[in-house]
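Yeah, one chain of the complex is gone here, protein chain that is, but the others are all in their spots.
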Amino acid sequence: MITGTALWYASRATGVISLILLSSVAILGIVVSRQGRLPGLPRFAVTGLHRSLSLLTVAFLGIHIVTAIADGYVHIPWLSTVVPFTSDYERFWIGLGTVAVDMVAAVIITSLLRARLRPSVWRAVHWLSYASYPVTLVHSLGASKDLRSGWLLALTLATVFAVVTAIGYRIIDAAAAIPRARRVPQQLARTEKTGSPR
Amino acid sequence: MSEKLRVNPILCSGHGLCAELLPELITLDEWGYPILSGKPVPGELSKLARRAVTDCPALALHLVPER
Partner (left out) sequence: MTTSVQEAAIRHAQPGATSLPRLLPTSGQPMSLAAHLQTHGPTPYRGGPGMLIHTIESAGLTGRGGAAFPTHRKLTAVASQKGVAVVVANGAEGEPASDKDKALLWSSPHLVLDGLQLAAEAVGAAKVHLYVHREPTLLGLLRSALADRKAVGLDRITVGLVGAPPRFLAGEESALASRVEGGSALPRFTPPRVFERGVHGAPTLVQNVETLAQIALISRYGPAWFRAIGTEAEPGSMLTTVRLANGGGAVTETAIGTPIAELLKLAEHPAQAVLVGGYHGAWLSADRARILTLSNADLRPLGAAVGAGVLAALPANRCGIVESSRVVDYLARESAGQCGPCLNGLPRIATTFSKLAYRDSTPSTRDELQRWSQLVEQRGACHHPDGTVRFLRSALTVFSGEVALHEAGRCSATTSEPYLPIPAGSPAYDEDWR
């Protein structure tokens, strides 16, 4: 028989794993959008890894949510899975978790259907993945004391550093991107300058 | 019902995944953009073609029925 304590620990553990997985997925997504490579991997493998890890994240998130609710020691209604701020226990912090899950669900569902959606629609929803990260982080830090000390704190800081660095690169890319109207003048200047137009 | 690949050159930003997955049908020009042969996708490559369409980060690749 699964004791309440075991379920509770399972939820906390899978929560940490989900956070790390989500961070990895975000970093890989940024690598893809920057047309970056991972050593030894073709581009379709980088994209494939991004997708596979995101589905793994969903699995761990699922366990994280189910075990938290199944453990009856504190009351979290099933409704809280999708409707934010409806839990009796830690209404605010759990609520943030729900918000993050809602965003991730939208991203996952549209991505499973991406060949059937208009590119602009898929892209607009995918921006939510950026928004889901800080929400997830705050939920993780607030909903339990686990990440606030010891090696888990160090682990959390390391993943935050990695994600923020990746986002930093993404922002630099966006800032350096040449506006469409300037692309042709830039190409012309470049071909004229190099003498031989290579 | 045969199909062929088409690329939306406005959305395409030259990621090059499609050419990795389907070197028999797609090559990249000197600037990294796909050159499609325009020929129908042979049956044995159909699954890979579908994967290329789904995986394209810019959603620029499609399969259209061959007329």
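Every chain is named by a letter (A and B) in the order it is written, and numbering of its residues begins at 1.
Note that a residue touches a chain if its C-beta (ideal position, glycine included) is under 8 Å from a C-beta of that chain, and two chains touch if they have at least 3 such contacts.
This structure is a prediction, so every number in the text was calculated from the model and none was measured.
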Tell me the shown chains the invisible chain touches, ordered by label. A, B
In the full complex, subunit A touches the hidden chain through residues 179-185, 187-188, 190-192, 196-197
Those residues of subunit B that touch the unshown chain are 8-14, 29-33, 35
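Note that in this section only the chains that are shown with their structure count from here on.
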On a C-alpha centroid basis, what's the spacing between subunit A and subunit B, in Å? 28
Listed in rising order, the residues of subunit B that touch subunit A in the complex are 11, 13-17, 20-21, 50-55, 57-60
Considering the complex alone, what residue numbers of subunit A touch subunit B? 32-33, 35, 42-44, 47-48, 114-115, 119, 122-123
